[in-house]
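Below is a structure I'd like to ask you about.
Apart from one protein chain that is not included, each protein chain of the complex appears where it belongs.
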Amino acid sequence: MFQDYAYVGFFCLIGVIFVLFVFFLSRLVRPHHPTPDKLESYECGELPVGSAWVQYNVRYYLYALIFVIFDVEIVFLFPWAVVYRSLGFFAFLEMIIFLAILIFGLIYVWKKGALKWV
Amino acid sequence: MDWIIPAVNLKLILPEIVVCLFAILILVTDPFLSKERKIWSAHLSWIAVVIAFIANIRLWNLQEATFTNMFLVDNYATFFKFIFLAGSFLIILISMSYLKREEILHGEYFSLILFSTLGMMLLASGFDLVVIFLGLEIMSVSLYVLAGFKRSDLASNEASLKYFLMGAFATGFLLYGIVMIYGSVGSTNLGQIINHITSNDAGSNLLIWAGAGLLLVGFGFKIASVPFHMWVPDVYQGAPTPITAFISAGPKAAGFAALLRVFLFSFTTIKMDWTMIVWIMAALTMSVGNIVALAQSDIKRMLAYSSIAHAGYVLVALVAGGETGVSSALFYLLAYTFMNIGAFTVVIALGRKGQDNTKLEDYSGLGSRSPILAILMTIFLFSLAGFPPTAGFMAKFYVFGSAVKSGFTGLVIIGVLNSLISVYYYLRIVVLMFMQAPVTRTDNERIKVAFCAILVLIISTWAVLQMGIFPQSLLSLAQASVSSIF
Partner (left out) sequence: MLTGVSEAVYYILAAIIIGSGVMVVSMKNIFHSALFLVLCFFGVAGIYILLSAEFIAAVQVLIYVGAITILMIFAIMLTARLYSAQIKQSNEQVVPGLIIVSALLVITIFALSKTTWKLSSQAPETQTVAEIGKLLMTTYVLPFEIVSVVLLSALIGAIVIARRD
């Protein structure tokens, strides 16, 4: 089992080294003449407006919050799904209760209009 | 794969199920209610608490564990659940008129109160550190949000944020403690922990000590003991006043429920002598709370420090330990719930929309403006200070008595001195109310108290006097609830 992960680790290592190597290589061959125009943020060839660090809309955050909660919920589905066949009705019932509690949460979120993008 | 369905006795967990179901019901129905009918959510929530209370009565004198020994119903847990449910009931009643006044009447409020109550009940009944941790989380998450429920008010936002940051930090400590105990015992079940400690002489095992220390930090935060009290004044002052009363009643008692259970039951003093540490904590908590309370000019802040001091008195009971110690702690927490909620109800009654009137000067001349409120406030303050014939006196009497019996006379002397200090700041308000002319104010209208708030005042006054004059019935109840764990 550990051998499999060693491959993964080796792969990651190769990935990191590859990126660093390419950057290093291009640094060796590329010309280096920075001018103020070149250092500007690229905005489709237009003159850039404002800073490149724009402030994001608050709504993204609400979605991210709701996403995290249902993400955690999904994590609990995996171990259940793996053993579901051998566990039978009782496990099914448990998962129904677990999901029902959160589905009521979803109804609430929905009704509150938190999923609407306006 | 071998697979056994765990024996589940749903009757034992019925109060929790009721509270949880009603919380969800309120949550789902609330968005469908029109603005005028939002108050239905409040009615649903107190009905839930009453039903859970009745279900809880039926569990009295039962001693049974279920869910593979993770959930224990004994008189100890049942008694604590009575405290939580009574506290939540009173808080829901005083919240109704307050939320209407502040125009923040939303169903989620009551839903969160019920969830928080559910968390407390799990804390009292949890016989496994995992359940205790999850109960603490439900309780705390709901409270963080409730503290910031007045969203337009910056102070409320600040309270919520501070409470959350500090609370999350303390939860981290608690979790670390659980991990260390699991690492050395191999189980999170309290029953197995005590077996391990008594059989293996694990008192010499440092990892358990480290774990116990971290647990003490985590619980110490929830019960607002020194040196983990820094969040208390700002949170108490900034949170909506009913929530302040709520935090000081239920969650504090719940923190003690778990603390007493874990420390007195699992980390038995015979094998692990942690009394000295708690001794110091108790002395510090009482002294810091009372001395800093002297300097406060805002009543919510003053009651916050008084709440710290009271946590110190209950810690004295923990130091005393044994059957008398724990039963006196239970009695104290019950008495404190009523007298504190009573005092906060008067504080709420003096407020106006957008203007809480929580400065001490706002109380001057209350005796002539509204004599009944002033007299009730006096009863509650006398009880907090520990004068006879109120609940506060009997509670302190039992706590200090049990500590003397266990030979902690030094701590009792510190406690009595502290009670003397506290008399000053409690009486200052009484003096302001009766012996000073009212400050000239623009809104010198009559103080109108909502019907539900009157009900709360009647209940708490009755409870405070009942426990002060005829303490025997409730005390024997408290004694009956601890006999099961010793």
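Per-chain residue numbering starts at 1, and chain names A and B are given in the order in which the chains are listed.
Just so we're on the same page, a residue touches a chain if its C-beta (ideal position, glycine included) is under 8 Å from a C-beta of that chain, and two chains touch if they have at least 3 such contacts.
Fair warning: this is a prediction, and the values are worked out from it, not measured in the lab.
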Review point. Quick one: which of B:Leu206, B:Ile277, B:Ile372 or B:Ile413 touches the chain that's been left out?
Key: B:Leu206
Check your understanding: Of the listed residues B:Val145, B:Leu264 or B:Val319, which contacts the missing chain in the full complex?
Key -> B:Val145
Check your understanding: Looking at B:Asn56, B:Ser97 or B:Ser111, which residue reaches the missing chain?
Key -> B:Ser111
Review point. Touching the missing chain, which residues of chain A?
Key: 1-2, 5-6, 9, 51, 53, 55-58, 60-62, 64-69, 71-73, 75-76, 78-84, 87, 90-91, 94, 97-99, 101-102, 104-105, 108-109, 112, 114
Point to revise | Residue numbers in chain B that touch the chain omitted from display | key: 1, 3-6, 8, 20, 24, 27, 67-68, 70-71, 106, 108, 111-112, 115, 118, 122, 128, 130-131, 134-135, 137-138, 141-142, 144-145, 148-149, 151, 160, 180, 183-186, 205-207, 209-210
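Everything that follows uses one rule, which is that only the chains that are shown with their structure count from here on.
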Check your understanding: Roughly how far is chain A from chain B, going centre to centre by Cα mean, in whole Å?
Key -> 40
Revision key, fill the gap. Residue positions on chain B within touch of chain A in the complex are 1, 3, 5, 24, 27-28, 30-32
Study note, to complete from the structure: The residues of chain A that touch chain B in their complex are 83, 86-87, 90, 101, 104-105, 107-108, 111-112
